[in-house]
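Of the protein chains in this complex, all but one are displayed in their positions.
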Amino acid sequence: MSANKTFYCLRCQHRFPVAHDPKQVAERSCPKCGSNSVRLETPAAVAAKQEGD
Amino acid sequence: MMDAGRHPRIELLVNSEVDDITGFVGNYRATVRRRAEYVDAGECTSCGDCEDVCPVVVPDEYQQGLSSRRAIYLPFPQAVPSSYYLDAENCLGFNPIACGKCKEVCDKKCIDFDVRDTILDLEVGSVIVATGMEPWDPRPYDEYGYTRFDNVVTAMEFERLICAGGPSEGELVRLSDRRVPERVGFIQCVGSRSPNRGVPYCSNICCMATIKQTLQIAEHYPDSQQKVFYIDIRSFGKGFEDMYRRSREEGVDYIRGLPGSVERDPQTGELVVEVENTLSGRREQHRLDMLVLATALVPRKFSRNGDGKRSIDEILSLSHTSDGFVMEAHPKLKPVDAPTRGVYFAGCVESPKDIKESVTQAGAAAMRAGNLLGAGQVRIEAITAELVADLCAECKICAAVCPFNAIVEANKKTGLLPDFIEAACAGCGTCAAECPFDAIVMRHFEDAQITAQIDGILADNPMEKIVAFACNWCSYAGGDNAGTSRLQYPPAIRLIRTMCSGRVDQRFIWHAFEQGAPMVLVSGCHFSDCHYIDAVTWTQRRVEKVWTQMEKLGIRPERLQLEWISAAEGQKFARVMRELDEMLRSVTDEEVAETVKILGKKKLSEPKKVLGPAAAVNVASDAGATVSPPPA
Partner (left out) sequence: MSDETLRIGVFVCDCGHNIAAIVDTEEVARFAAELPDVATVVRNRYTCADPGQQEIQKAIAEHRLNRVVIASCTPKIHEPTFRSCVAEAGLNPYLMEMANIREHCSWVHMKDREGATAKAKDLVRAAVGRAARLKAQDEKTFPVTDAALVIGGGVAGIQAALELADGGHQVYLVEKGPSIGGIMSALDKTFPTMDCSI
């Protein structure tokens, strides 16, 4: 099942939605900077970032 | 063509497509699907009685749609095999009530509607890819009027019109009124050398094809007027310049400049071409009866009607250069070799080329393949996986992740350990990376060898360095490509080569951070280029797991970067290196010291210990935390 999930880029920090199916491993890239270091945004990631601010 | 059809050692498989190719150099196994042939080619005498009674009329592809054919037809007069062909998509005969006329009329009784596709399993030592190219669709260039005016045709359509076997029997007629045009224009570079709307490269053959066509017109219709609109005339081959000179001597007017617009004069029906002549600097208007577009040649798009079939490029994991054509193992020294051993290229699949060049390259490819086949045996690099039985906990993860099914699962009932089939192992190392117990040794890419490289890099001034893992086929070669192209980037990066990014064990990443690496990069092939089927997907899963763990430990996940770089992407390689160098500056000494401290306690860079056979069960259930679960 694919659902829209928020991903974020570990290079430029851009956040973007992706139709994500956890069973399928797909090649992903950041729509802004093209980096492949993109990651599903987890609650922990959000919390960590807020802490950092 | 006929020679190929009757050669005793060539088995001609028309109406056939390759569904799959597995194996390795010298030992490939191809699955070929031969579509049902409803006319028995061995029996058909090409009498044509069937065609006469066929009620279906469809455009004839061979004649570029300029004339029609029936649903049962001879593809073209000299076709090999020389047999009628029943086009199942358009034929009505599959419903016996609707039709069946051809079957009734066939004297030799060689039409049968009940045959089915056949699947052939072929064992071959070598594969030659000669899948060609296709002409570019000129419709985006509507200012040239291809979609608006009948008398604007493509170069391929022109070929059929001027050919004695063509729809007009060799009479060059314009399509609006079937009269022979007195004034013919040619527009060059339609789609070529146009990065924005077409393709950026020069299509190589169109200048000479146009020159040839002007000479054909001059020969057939000596009184005609001809004009060629061009950017540059590239007549570089043997005999080419001579031909260009002859065309000019015949009075063909070469006008430097591509038209801005083509319109039709409603009164006279003439085509009105507006062009800036870049030699005189003047705006000119030319009135013509017919216009031929020299369209670009582009890589074949293997659109398979969405039936989920893979293209040859996908089946063989062929990479592509930025122009979309397949990439050679080396642009100068191995121009007909694919990076995969035993696979060679011939013809336009590699780049647009003329017949002479295609024939030359085909000869080279045949020689390369022949050398391999003639040798009788092939040596395989000693880089395969080996099991260390004492350390194995029989968790089965290795068998689940192997892209080549080279590992047969352990069987607890019989007490059998996983079995490693060496001939099937391609050496990606995914099993070794996923094994939590360090029970798999990748020959020549052992853990100790790779960690020694990490240590060698980080032995002094680690803060200035980025430890990078690059796969042999794509990312490492992409780095080579950047070098060959002299693309400059800052020197922080230190590459460690593995055969596949799937080999990059998370313990290597932890080890690098433990030794004070400020940043680590894992890079591999794009998913579609992966030389080990889907090993690269395990790389991504693994990196994602490490990111999560880094986050839990309070280490910024940004310090581990992931990138897919193909062998052709030297520019991307250099750009990524510049970006990582920027990021490196944001990593502080304190941050790294803190990481070293955290990881020093965690011992993440060490393998799990086997506690005895009973531990296997626990490990399997615990596996999710540290290693990727097998795919569902």
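Observations, loosely collected:
Going in written order, the chains are labelled A and B, and every chain counts its residues from 1.
As a working rule, a residue touches a chain if its C-beta (ideal position, glycine included) is under 8 Å from a C-beta of that chain, and two chains touch if they have at least 3 such contacts.
Keep in mind that what you see is a predicted model, and the values were worked out from it rather than measured.
With respect to the full assembly, the chain omitted from this view is in touch with B. Checked against the full complex, the one of B:71, B:153, B:298 or B:365 touching the unshown chain is B:365.
From the options B:78, B:118 or B:261, the residue with contact to the chain not on display is B:78.
Criterion: only the chains that are shown with their structure count from here on.
As a whole-number value, the distance joining the C-alpha centres of chain A and chain B reads 29 Å. Across the complex, chain A is touched by residues 526-528, 534, 537, 540-541, 544, 547-548, 551-552, 557-558, 560-564, 572, 576, 579, 583, 632 of chain B.
Interface residues of chain A, counted against chain B in their complex, comprise 10-11, 23, 25-27, 29, 33-37, 39-40, 42, 44-45, 48.
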